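With one protein chain withheld, the remaining protein chains of the complex are depicted in position.
Labels run A and B following the written order; every chain starts at residue 1.
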Amino acid sequence: MTSVSQSAAAASVAPTTRPVFDWVLGLAIAAVAAVYVRAIYFTPAEALQGLAQKIYYVHVAAAIDAYVAVSITALMSLVALWLRDQRADRLAESSAEVGIVFLSVVLTTGPIWGHKIWGTWWAWWEMRLTLTLFLWFVVAAYLVLRGAIEDDAMRARYSAVLAILGALLIPFIHLSVYMFAARLHPMPVVLKPSQPSLPSEMLTTFVLSVCAFTFFCAALIRARYRYGILRDLAASLDAEGNAA
Amino acid sequence: MSERRPPGLFCAAWLVARKDLAIEYRTRTAFFSALVFAVLALTIFYFTWDESVISPNDRAPGVLWVVLTFSALLGLQRSFGLEEYDRGIDALLVSPIGRESIYLGKALGNLLFLCAIQVIAIPALALFYNLPVGRPLLIVTGIVGLAMIGIVAVGTLFSAMAVNTRLAELLLPMLSLPFFVPVLMNAAQAATKIFAGRPVAEVWPWLKVLIAFDIVFVVACTIAFPFTLEE
Partner (left out) sequence: MIDTSGTFIAGYVVATIVYAAYVVSLWRRSRAVARKLERRAK
């Protein structure tokens, strides 16, 4: 285990060579804050939905990034299973954790917005929201599964299997919810929260918000990945200490 | 038995299933606990709704699926749990049958276990909820059968995984229930329509999705199963 001791020695000499929190994350947070300011103060309110529509800039960006993050998890899980690559597994894990954060934002801002628009807190016929809910459950199961396995190799294998099966599941849920919703509730035409007509100012804010939140999402995944490296290092040192 | 060659995929699966069912038959604890749960649930659900607001006939489909799901989980818990004792799984792995056969055998055993529960639960449902006995009930039983295949396919795989973790009793439902959702959504809607007297042709779209799910996940879980075993 000389390579581990060497990296341990290196880490002990300079434990912060790859800091978890650095200027990239700070910049990303600043970008998000800037978008907040622009959305709140410098973008007009929408005609039909009023100020509530502004949640759109946070809600939709979060949804896009959540799906991207979760897709990264699925893809990296495939790589990790096929190539037995630990880094892919770590990236899958980081992406899943950040993904569930963004999914949570979608699931909290959705009902807050929807309550005003639809008159109910939850709408099962709102396909994207319902799909996001089930996706949240699958990612939560993924994270709990990872937490319940101590052996590294088994954890990587099992969570990869779950991620890949989960990826297979999503189209079925999408189709099932669609068939459920189409029967129950024709899509409301007048107030469609997802596609308000966007004059150029609002479109710009929207594009900026997607860019800023995506940057934030990437920065978070990067930070979480680095934390994962440190955590694994600490765990392997522990294991070494116990074995010695 | 003097067999020169190891048994083929499905023969081996049937042997594994037979073994599991034989063990279950000796003790019958899981069977009876699932049965007791089913019958209790049927009666409790009857009393929790105001009869004048929702007729028992309308409640029946919902109750059916709740009972199916949770008795399935009870059965699945024990599926790989019984290999824990004395590390029975090692004996299976050493024997000359493919890993896929182990999975298919376990799944088949679970399916037959569930069928045995439903053989009692569905008539009990018809009895307590005054359902018309006839072609609709028969069709719904078929739909239940299709749903059971999907439930058992994913449930068996996750049971194999959960049993190796620290939080086995939490993980099995947590892993399985999201996967049950498409099964239950489509089966429930189809069954409700059948109970309401609609023709089978009308529910065919839902059944197609259900069958597709069954095929996709039986294949996917069979392929995935070897990954859940130690190298």
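Keep this in mind: a residue touches a chain if its C-beta (ideal position, glycine included) is under 8 Å from a C-beta of that chain, and two chains touch if they have at least 3 such contacts.
Keep in mind that what you see is a predicted model, and the values were worked out from it rather than measured.
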{"item": "Visible chains in contact with the missing one", "value": "A"}
{"item": "Selected residue (touches chain absent from view) among A:154, A:170, A:208 or A:223", "value": "A:223"}
{"item": "Listed residues A:86, A:104 or A:204, member touching the removed chain", "value": "A:104"}
{"item": "For chain A, the residues touching the chain missing from this view", "value": "8, 11-13, 15-16, 20-21, 25, 29, 32, 36, 40, 45, 47-55, 58-59, 62, 98, 101, 104-105, 108-109, 112-113, 115-116, 216, 220, 223-224, 226-227, 230-231, 233-234, 237, 241"}
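The rule is simple: only the chains that are shown with their structure count from here on.
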{"item": "Rounded Å distance between chain A and chain B, as computed from the means of their C-alpha atoms", "value": "32"}
{"item": "Residues of chain B defined as touching chain A within the complex", "value": "154, 157, 161, 164-167, 170-171, 174-175, 177-179, 181-182, 185-186, 189, 205-206, 209, 212-213, 216-217, 220-221, 224, 227-228, 230-231"}
{"item": "Chain B contact footprint on chain A (complex, rising order)", "value": "81, 134, 137-138, 140-141, 144-145, 147-150, 153-154, 157-158, 160-162, 164-166, 168-169, 172-173, 175-177, 179-180, 183"}
